[in-house]
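Omission of a single protein chain aside, the complex is shown with its protein chains in their original locations.
Letters A and B name the chains as they come in the text, with residue numbers starting at 1 for each one.
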Amino acid sequence: MATGITAQELAEHLGGSLRHCPPERLLSAARGLDEASIETVSFLSGAKYRAKAQGSKAGLILVDGRVELEGVPTLVVDQPHWRFAQVVALLHPEPEPNWSGESIHPSASIAPGVRIGPQVTVGARTTVAAGCVIHPGVHIGEDCVLGEGCELFSGVVLYRRTQLGERVRIHANTVLGADGYGYTFVAGRHEKVPQVGWVEVGDDVEIGAGTTIDRGALGATWIGSGTKIDNLCQIAHNVRVGGHCLIVAQTGISGSVTLGDYATLAGKVGVVDHVHIGARSMVGGNSVVSKDVPEGAFVTGYPARPHRQWMESQAALSRLPGIIRKLAKEKQAD
Amino acid sequence: MATGITAQELAEHLGGSLRHCPPERLLSAARGLDEASIETVSFLSGAKYRAKAQGSKAGLILVDGRVELEGVPTLVVDQPHWRFAQVVALLHPEPEPNWSGESIHPSASIAPGVRIGPQVTVGARTTVAAGCVIHPGVHIGEDCVLGEGCELFSGVVLYRRTQLGERVRIHANTVLGADGYGYTFVAGRHEKVPQVGWVEVGDDVEIGAGTTIDRGALGATWIGSGTKIDNLCQIAHNVRVGGHCLIVAQTGISGSVTLGDYATLAGKVGVVDHVHIGARSMVGGNSVVSKDVPEGAFVTGYPARPHRQWMESQAALSRLPGIIRKLAKEKQAD
Partner (left out) sequence: MATGITAQELAEHLGGSLRHCPPERLLSAARGLDEASIETVSFLSGAKYRAKAQGSKAGLILVDGRVELEGVPTLVVDQPHWRFAQVVALLHPEPEPNWSGESIHPSASIAPGVRIGPQVTVGARTTVAAGCVIHPGVHIGEDCVLGEGCELFSGVVLYRRTQLGERVRIHANTVLGADGYGYTFVAGRHEKVPQVGWVEVGDDVEIGAGTTIDRGALGATWIGSGTKIDNLCQIAHNVRVGGHCLIVAQTGISGSVTLGDYATLAGKVGVVDHVHIGARSMVGGNSVVSKDVPEGAFVTGYPARPHRQWMESQAALSRLPGIIRKLAKEKQAD
């Protein structure tokens, strides 16, 4: 972690002007408006989250010149999202990979009795607890933590800082911790917003083969205890999946979605970003969820609506060609 | 294989009571009701498959107290599916992985002239026939069989007991034999139903990159000769794909589905579990098949229906907003 930078230094670095902020304020991390504190930097892009920014605890918020927040410490810049990406890169630099040539890094800590197949690599400072089984060809990055009794099958990749609870099973070629899909459009180019978070998985989670779970942009992407995820699912950055959920094959969950406990997403479901799916709800196969789903609801379709309503619509749709023919005939008869 | 357990021992182990079953009956395997024989244990959950249970050849069927089968050997337990999971674990224990530290296990049998790249691992007792080409970074588990002339590209993972026919080509990072998605809900938790089957592939099959084919729960998941599977497909446990089928990219096939010979599933198709798709039938792209498809049929949509009917519905749907406007106008005119 960086030790921080003053508001004044940041203003000079980004070429902006401070308002309501003591220039000597020390800032040590980038955070969203919700998770902000006096030592952290956030940003406001457009007017949508203006109220949230007004109430935020951030030590400094990057804004563009059109936004005026009363008494809130801001740094006025052009393109606040792009400037924020630069702040992330500055305050959260990714360490250079440091491969010793040895497959298991000497600073990794592997509990006695852990079984490890050939061709496995384990990064610096990673700890693997007792009872774990690591199949051939697994690649575990730096600073990961594996709880007791985990089993990783061949080809699993854990990016740096991935944290697994106890008895987590991950099937072949699944990837935890790749960068989220985060860009900001600047001068005709999609500029990368650095992704510096991690993936955190509870106890007794099983994840199928070929699934991808991206790390959070700044904090964690989070999978609750007891949840079971099938093959070829995509879980984007900052998603929070509750406990004991079922996520069936080829489902895709967009960024910052939250799932309550015991939610079920049947196969091939898509979920639009920032939606909340209530506890004990059920989403039918191949549906696209585009707004919040209440607790205990059963929704289906594209866009997803109450299952019964969707069934009625589909039944009506299959009768529609006949109805249109009949209306045309009646017209002629008039 | 375990040598078996008596019905009496099983009753004591699970805490249930026997009906119509000699206590000394020796039981050596777990099977579904359809594949059962006098030495095997099955289960009946709910009343749906009652008739099938009544006619089953199983040596013992786990049932709950509400079901009475005439003259059929049963063991009355609470939560038969969960108890059955315990029987599977008992009678079909997974061998502990046994890595010798060598990449190619000394007990593996590799035919002369097989070309093997660097970083390949081959498990105990696996046999690789003449003419095979194994690219760098392939991981083959224990007790696998590769027929003559197979080619596996980098990152392919074969779980234990996978069987390939002749001239099978599997592209990079595809996984055969991961656990099927099988759980049973007990006391607020999704408990795993052990998956102890395998994947069996015929001759002249080609499988694209990043695809996943799960092993059967108890027996085989089966891919017929001459079938071609594209990238990023998901084929669940116990599926039986006929010969010479085409399965296009990102298609997902749920558990226990059967495909007749020469069936074609276009891209992104989803198939609900236990459905039969007839020989020489065609499923249009992005469709969801929720009931049986007759031989030679062409179906499309969600849910899939005859293609012509779907086309008509879609045409009618695009006219619908105009029709509604017109009806409203006529109403006003009255």
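Following the convention adopted for this analysis, a contact is a pair of C-beta atoms (placed from the backbone, for glycine too) under 8 Å apart; a residue touches a chain by one contact, two chains touch by 3 or more.
Here the structure is a predicted model, which means the values were calculated and not measured.
Asks: Which of these, B:Leu158, B:Val201 or B:Leu232, touches the one chain of the complex that we don't see?
Replies: Considering the complete complex, B:Leu232 is the one touching the chain left out.
Asks: Can you say which of B:Leu26, B:Ala89 or B:Val133 touches the chain missing from this structure?
Replies: Going through B:Leu26, B:Ala89 or B:Val133 one by one, B:Val133 is the residue touching the chain not shown.
Asks: For the chain not shown, which residue from B:Gly59, B:Pro97, B:Gly210 or B:Gly278 touches it across the whole complex?
Replies: B:Gly210
Asks: Where does chain A touch the missing chain, residue by residue?
Replies: Touch set of chain A with respect to the missing chain: 96-97, 99, 101-103, 119, 121, 137, 139, 141, 155, 157, 159, 173, 175, 178-179, 181, 183, 188-190, 192, 210-212, 214, 232, 234, 236, 250, 252, 254, 268, 270, 272, 288, 302-303, 305, 309, 312-313, 315-317, 319-320, 323.
Asks: Quickly run down the residues of chain B that touch the omitted chain.
Replies: The missing chain touches chain B at positions 115-119, 133, 135-137, 153-155, 169, 171-173, 204, 206, 208-210, 226, 228, 230-232, 244, 246, 248-250, 267-268, 285-286, 314, 317-318, 320-321, 324, 327.
By definition in this document, only the chains that are shown with their structure count from here on.
Asks: Chain A to chain B: how many Å between their CA centres?
Replies: Going by mean C-alpha positions, chain A sits 30 Å from chain B.
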